[in-house]
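One structure, as structure tokens, below. Some questions next.
Here the complex is missing a single protein chain, while all its other protein chains stay put.
Note that the chains take the letters A, B and C in the order they are written out, and that residue 1 is the start of every chain.
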Amino acid sequence: MSPINTFASDNISSACPEVMDALARANEANSPSYGEDPWTQGLSANLEEIFETPVTVFPVTTGTAANALALSTLTPAFGKIFCHELAHINTDECGAPEMFTSGAKLVDMPGTDGRIGAQALEERIYGAGNVHHAQPSTVSITQACESGTVYPLEEIQAIASVAHGHGLSVHMDGARFANALVTLDVTPAQMTWQAGIDVLSFGGTKNGCLAAEAVVFFRPELVGDFPFLRKRAGQLLSKSRFISSQFAGYLTGDTWLRNARQANAMAQRLSEGLAGLAGLALAYPTQSNEVFVRMPAALIERLSQQGIPVNDEELDGKAVRFVTAWNTTESQVDDLLKVLADHCGSG
Amino acid sequence: MSPINTFASDNISSACPEVMDALARANEANSPSYGEDPWTQGLSANLEEIFETPVTVFPVTTGTAANALALSTLTPAFGKIFCHELAHINTDECGAPEMFTSGAKLVDMPGTDGRIGAQALEERIYGAGNVHHAQPSTVSITQACESGTVYPLEEIQAIASVAHGHGLSVHMDGARFANALVTLDVTPAQMTWQAGIDVLSFGGTKNGCLAAEAVVFFRPELVGDFPFLRKRAGQLLSKSRFISSQFAGYLTGDTWLRNARQANAMAQRLSEGLAGLAGLALAYPTQSNEVFVRMPAALIERLSQQGIPVNDEELDGKAVRFVTAWNTTESQVDDLLKVLADHCGSG
Amino acid sequence: MSPINTFASDNISSACPEVMDALARANEANSPSYGEDPWTQGLSANLEEIFETPVTVFPVTTGTAANALALSTLTPAFGKIFCHELAHINTDECGAPEMFTSGAKLVDMPGTDGRIGAQALEERIYGAGNVHHAQPSTVSITQACESGTVYPLEEIQAIASVAHGHGLSVHMDGARFANALVTLDVTPAQMTWQAGIDVLSFGGTKNGCLAAEAVVFFRPELVGDFPFLRKRAGQLLSKSRFISSQFAGYLTGDTWLRNARQANAMAQRLSEGLAGLAGLALAYPTQSNEVFVRMPAALIERLSQQGIPVNDEELDGKAVRFVTAWNTTESQVDDLLKVLADHCGSG
Partner (left out) sequence: MSPINTFASDNISSACPEVMDALARANEANSPSYGEDPWTQGLSANLEEIFETPVTVFPVTTGTAANALALSTLTPAFGKIFCHELAHINTDECGAPEMFTSGAKLVDMPGTDGRIGAQALEERIYGAGNVHHAQPSTVSITQACESGTVYPLEEIQAIASVAHGHGLSVHMDGARFANALVTLDVTPAQMTWQAGIDVLSFGGTKNGCLAAEAVVFFRPELVGDFPFLRKRAGQLLSKSRFISSQFAGYLTGDTWLRNARQANAMAQRLSEGLAGLAGLALAYPTQSNEVFVRMPAALIERLSQQGIPVNDEELDGKAVRFVTAWNTTESQVDDLLKVLADHCGSG
């Protein structure tokens, strides 16, 4: 893999040693299936300690499944889900939320730096009780955002306040939860239930796991039929310990936070390095482990020829995305900067 | 785990060393995501060698997802899927086939020893073109069956012939494919496409993997929208190599067949041992790695108190299921027989 | 239309004059839309008087929609609906219940004379709370049955008692409600909520309306999201008065009961006449406005050549169905009997 392709996405990264070790240990002997194993049984306690509150937790294998299942628990088939127009649920899940909810409608909203605003949300919520309209049901925000930015706590609180004021539930897509957390330097409790989040898609895959996501409910009355919905969606693994043990390795000590800090630090290093290059400009502030940079079309073309992946068309066709991971090194960043500097030089 | 709980199911077994080794190797370095990795790319070639024909392969994480996705590709929302009344898709997937197909109807049929018959199938297929009826679309058989029995090749051929004669597709749920294969002592080609199977759910999880299933298409024209349907179902893993590498370990050499032979041999040893115990009778012939035995209610009660899992009510409430796995040992079987003998003695 | 084709179905009959008159009156002036018109507003009061209890009523245009919407309110996507194997919802709605429920599973049961039995139902309900199983949710019975027979009150009570004992709801498909009612000579209350029916599909179309069906809830707490589900299903007519006014004509005075009595009487006349013909035998007792008669294959063939419709293959291919309606006359019955007698004579 070229130094450049290293930055294609955090989902190209290997799992970290702590995760692999936990997995190997979980495999040493037979263990009950369908979540009756000690690792799955222990996951709740582990997350309750981290989130400082009782939670109900369901491990699944992909972020798309976590999001779609969470939304399907919160949203009736005739419901509306409000989200940013760049939200992964809106642009990158091929209709999974619609499938799992049996047809709910995503209402996508613009918003600066990948974030929706509380006031804009307030203006989009209407029609409750009107039988002609799909019914406002759920708000979903992504933390860290698809633009690599992060909602400050007060913005989360404001959005949740609007949502709850209208009787809507609030979901957080936390595919890069740890990255946002270490950026804000707050507690998991502060960034979730204390700010009004009702249900969290807690991601591990991008930050050092193989395939480990969890739906975390902070309000037990919202769990509803989740166990049946998960089974019906083919997301109840018979050997559940193979997800749960990843989390055991991921969450023990500060592995998950350490991983995120390294990824974020490398993104900062890259972001700062890019600032010094002629012709380049950050598309968004760098606040987690993603760096979006606007480039002249000629440069994008030259980079493409070199195998640098260009982000897809939805980010308005102008910005190139570079993603760091738990295992990105300073020298990899510097190699990338050198390549870019070389091309900018000839730009 | 007590010697008895060992036989609760093959899904309590650990993964075999070859699988774990392959997984660890696949984790040594970063690799492209969403199936662009070498392991996923190589899976087709591997299965094409095994099946002696071109195939299109999609790895997924659970058997339920494999079945439901396969069926959703073959069956319209207003379609009928014919299956045995004990079929996993009918009894143990909490409506996943109905969800993935957007509402197809499972038509469940009785049949001796867990197998449907070609003649009975012929009689159940009608109404094609009649707008009032859900439309006959797909037949699904399980090999090895939920009763631990195995369809002989000629029965598969007869069923497929009836199905194809009416324009229906034929799906095989191969959650225990390897166990059936070594029982019949035929080639994978003979047991599938040469017998008329169009799409196979190829299971690895129960026979030595962590979580590895694959949907295998033998007729490329049936693949249709599968890639979109899989993504939409949350079954496209970003780090796909972690399923595919399991298959690499599973399928290299004769690991998968060796695993199945061991499981089957232990089931035979158990079955023969049970035959010598008073008051017990096999519910079905033992043809793979599951042994179903009818017991007096009093004995079931005593065993329950000892922690022996009793199979659920759908198997007509009378038979207890014991399942062997790739890592079941002779001494475990003998321990179980001893416990049963002790109880029968006091029966 | 030949004298014989007259008996093809009750859905070939015209609307009765009272219904047409009411429709014409409802059209005399503009009126508010979406159910705010006086006819729709008055329908509840009308049915509350008939059923002697508060009800919540929603008019729709087809029996299939009424059934599927009612079931979708009672049954989650992962639910089971228990019904007779000949039930219209199971055999003649092309998967509408599955569509409207987002994938619920119909569990079809055999049963003498088109009726399920309470004891058989008891034995089929299991698996509640088990995440692997679709969840027992609803029982649906048809009154009058698809076999032309009628559930006695005590059988309805017994079925409802089993259902409620397991926490299931009870739906009645009353496409031929009036025909059953006059057969039993009981009150609408006795045949529904007093016997344990929770929700009724109240049919008018077959008994003298153009297209008028209603979903009637006897327990307000079950109504749930019905208004949204109906709108979403395209069953909220902007000019709702055109269904409701049909009911006004249908239910005023004893029009609906008089219509049913005439249809039933003609069925009895036909049934008795058939009893005297050589080679014919009733397939089911004649208890409403449908007569099923078994005939030698040669006779069926001759009748087919004469344009007599033969019932479809689901009634085991042996019985021919004759249906009477509100406007069937004695001479039409006698004409049919004469044709049959002629053919039997040459049989």
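Heads up, the rule we're going with is that contacts are C-beta pairs under 8 Å (C-beta built on N, C-alpha and C of every residue); 3 or more make two chains touch, one makes a residue touch a chain.
Bear in mind the structure is a predicted one, so any value in this text is a computation, not a measurement.
A.B. asks: Out of A:Leu106, A:Ile197, A:Leu277 or A:Ala325, point to the residue that touches the absent chain in the complete complex.
C.D. replies: A:Leu106
A.B. asks: Given that one chain is not shown, which residue among C:Thr62, C:Thr75 or C:Ser169 touches it?
C.D. replies: For the chain that is not drawn, the touching residue is C:Thr62.
A.B. asks: Looking beyond the chains shown, say which of A:His133, A:His166 or A:Arg219 touches the absent one.
C.D. replies: A:His133
A.B. asks: Kindly state which of the options C:Asn27, C:Thr112 or C:Gln306 is in contact with the chain not pictured.
C.D. replies: Of all options in C:Asn27, C:Thr112 or C:Gln306, contact with the hidden chain holds for C:Asn27.
A.B. asks: Write the list of subunit B residues that the hidden chain touches.
C.D. replies: On the subunit B side, contact with the omitted chain comes from 34, 76-78, 102-103, 131-132, 135, 225, 227-232, 236.
A.B. asks: For subunit A, enumerate the residues touching the unshown chain of the complex.
C.D. replies: 77-79, 91-95, 98-99, 101-106, 126-127, 130-135, 312-314
A.B. asks: For subunit C, which residues lie in contact with the unshown chain of the complex?
C.D. replies: With respect to the unshown chain, the touching residues of subunit C are 1, 5-6, 8-9, 11-15, 20, 23-24, 27-34, 60-66, 68-69, 93-96, 99-100, 205-206, 210-211, 228, 231-239, 242, 325, 327.
The working rule: only the chains that are shown with their structure count from here on.
A.B. asks: Going by the average position of its CA atoms, which chain sits the greatest distance from subunit A?
C.D. replies: Comparing chain centres, C lies farthest from subunit A.
A.B. asks: Starting from the mean Cα coordinates of subunit A and subunit B, work out the distance between those two points in Å.
C.D. replies: Using C-alpha averages as centres, the distance is 34 Å.
A.B. asks: How big is the gap, in whole Å, between where the Cα atoms of subunit B centre and where those of subunit C centre?
C.D. replies: So the centroids are 41 Å from each other.
A.B. asks: Residues of subunit C that contact two or more other chains, please.
C.D. replies: Only 77-78, 102-103, 131-132, 135 qualify.
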